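In this view, the complex is presented without one of its protein chains, the others remaining in place.
Take a look at subunit A:
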Amino acid sequence: MIDAVERVTGRIRFSQDASLPGMLHAAAVRSVVPHGRIARVDTAAALEVPGVVAVVTGEDLRRLPGLRPVYGPQIEDQPVVALDRVRYVGDIVALVAAETPRAAQEAAALVTVEYEELPAVFDPLDALEPGAPLLHELEPERPHEGTALYFGIRPQFGTNCCNLFRIRRGDVARGFAEADLVLEETFRTPAIQHVAMEPHAALALWEDGRLTVWSGTQTPFNTRQILAGIFGLPVERVRVVVPPMGGSYGCKVFPRIEPQAALLAYVTGRPVKFVLRRDEEFVTLTRHATVVTIRLGLKRDGRITAREVRAYWNTGAYADCGPDVARKGGFGIVGPYRIPNVAVDSRCVYTNLPPAGAFRGYAVTQATWASESMMDLAADALGLDPLEFRLRNLLRDGETFATGETLHDVHFAECLERAAAAIGWEGPQRRELGDGRVRAKGLAVVMKGMTTPSRSEAKVGVDRSGQVTVYSSTVELGQGARTVLAQLAAEALGVPYQQVRVVDPDTDRTPFDNRTTSSRSTYMMGNAVRQAALALRERLLLAAAQRLEVEPADLELVDGNVRVAGAPASALTFGQLVEATGQEELVEHGEFRNQGGLDPDTGQGIASSHWHQGAGAVEVEVDTRTGKVTILHAHASVYAGQVVNWHTAELQNLGCIVFGVGSALFEELVYDQGQLVNPNLSDYLIPSFLDLPERMTHDLIERPGAEIHGLGETALPPIPAAVGNAVARAIGARVTELPLTPERVLRAIRARDGERG
């Protein structure tokens, strides 16, 4: 990996390390009530703290001319600073800029806020009840607040539903009428947090009416656009630079602290840096808590006749990208199965909790928890082996998904069979070991889409010194993006990849890319880089052909030289060829797009230009006296198409399994009346090395000539579902809510015994 040594030795410069002379430090005053009207904000004491330069409240923000005080990637519902209302415990009520971080924190603690508390709602189903307190008054035509920016969002005006995504395929009523058996179950997942090692950090600078922000963000271009919107600037007058990040996992998708840093810099006329504390991380973005009810119609022979889904995504106080999460989860929840009649209603719902947004797995972990648990319930009800039941129903190449799109390069069955074989699946069995210990195995399949439509551009250049440079806006979050992009350029140009420079994303300097999300970069940006590098190769070949007076076809590129094949003496260096053109650097451009989109009312169209496919399989041991689950072996099989870098690809699979273990067994944000109970790493735990399964194995499935398939997330969603299925098998009862804490498992065992008794 290109920056491995810098990361391990601490020499790498993260956005947290960015600094400028005269820089101020920001701190936030945050709401302590879940929902309330701001009656009074007293900043006098804060302004007296030595070193404090500014305290900005909602009232100040409102008075600033020409500013649009709200923002949001899909619905403009989030104020830069609360204007008149707070909507969750942690909402920003005021911002402080001071000479030192300490003065800023101290002053923030001295700002007193009086609230008139309003009724609050925390559960998405309660939030949809008539008479529930409304978080936002979304209106179709209001210019500044509540504007659905993203095509195809369907807010339900007058309710807390900020997007309703539907799939309608076939006729579910007929499908259920034809069924021999109809099953229904409700599944839940809690909010969890990303816990990236590096917190959110941004530095904002205004210079000659131009805004520059250095930020650890996965979305430089969205951030540029949103900042331009807030400050009423053309996008060209905003520049976003992205240093490498110390992890993100989705928490740095879309602006989160950049508007606030930029506002303080705007007000003070000085550069301002904003870095979140760990406890602030916990109230800044979470993974959606969900409630999903699935109804399944089945024939005795194992065919599925109908599937009806009602899904609720608790998006918290601001929509963020929740509407899109509900959409992606809406089709993800159908599963990669042959089902003629499908109806999905997937609702993204506001509540008075911290905002939820992107999280590694992007809706599919929650969707898979519900849909793959349901598949095991169905197999049990039919008396079929869950492996056999899935194999009978899995989509095959050329078959049609619930969205109406035909799937190609389909490998679900192969992924599942390999995962099952890896853990020695022998059918739905349980093995008692004595002393209340039971072992069993579980399976799950995953289907995950990639952002569609989207676009990636790249430039690849070579200068007079022969240095090859990749200009790409794909951000480096530790996933190894720079390494694979360097490799793809190096491969086309015949240089060692270690010698390729990949510049940090900079909206002034690196070309457009949608964003670094959705496991799309190696495929989308990889193709753009490859295209640019191949164009550059052609140009170098042509230039050399002229100089050497041979046909380009007779030339080869070796170690930064172009030479007549097999004739090292004829070699011209890249540098010589560039110099001969009279230019400083030869640069070629590449672009790669995918096309599609879904009708939001029927869910018909192209959900994803290609699909991330995988399966998980686990063996667990349950101590039935305590309910404690130990994962003995976890395996993930992922369709990779073509692996660019085996080492980082393997680490992605293993990292996904680790995330899956946390989700499966203990990660959960706990709220008491909207107040987060565990906002620190002592009360909110992520897996440590000692929590990992004794055996963690995986497959990367390749096909000669196949496209690259992203794999940053695929192996995560099936893990909790496979663990849930194994536990259900072991104890003869199903836990329908994550995480599978010992207490939940023990209660399920007791409930089972109660029913029998």
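Going forward, a contact is a pair of C-beta atoms (placed from the backbone, for glycine too) under 8 Å apart; a residue touches a chain by one contact, two chains touch by 3 or more; residues count from 1.
Heads up, the rule we're going with is that contacts and distances are computed from a predicted model.
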**Fill in**
Answer for the undisplayed chain, UniProt naming, from "Xanthine dehydrogenase family protein subunit M", "DNA-binding response OmpR family regulator", "ABC-2 type transport system permease protein/ribosome-dependent ATPase" or "Ion-translocating oxidoreductase complex subunit B", is "Xanthine dehydrogenase family protein subunit M"
**Asked** Looking at A:G58, A:G216, A:G316 or A:P687, which residue reaches the missing chain?
**Response** A:P687
**Prompt:** Per the definition of touch given earlier, which of A:L665, A:L700, A:I719 or A:A748 contacts the omitted chain?
**Reply:** A:L665
**Prompt:** Which is it among A:E137, A:E551, A:E584 or A:E743 that touches the chain not included here?
**Reply:** A:E743
**Message:** For review purposes, identify every residue of subunit A that touches the missing chain, sorted by number.
**Reply:** 105, 625-626, 628, 665-666, 670, 677-678, 680, 682-683, 685-688, 690-691, 741-743, 746
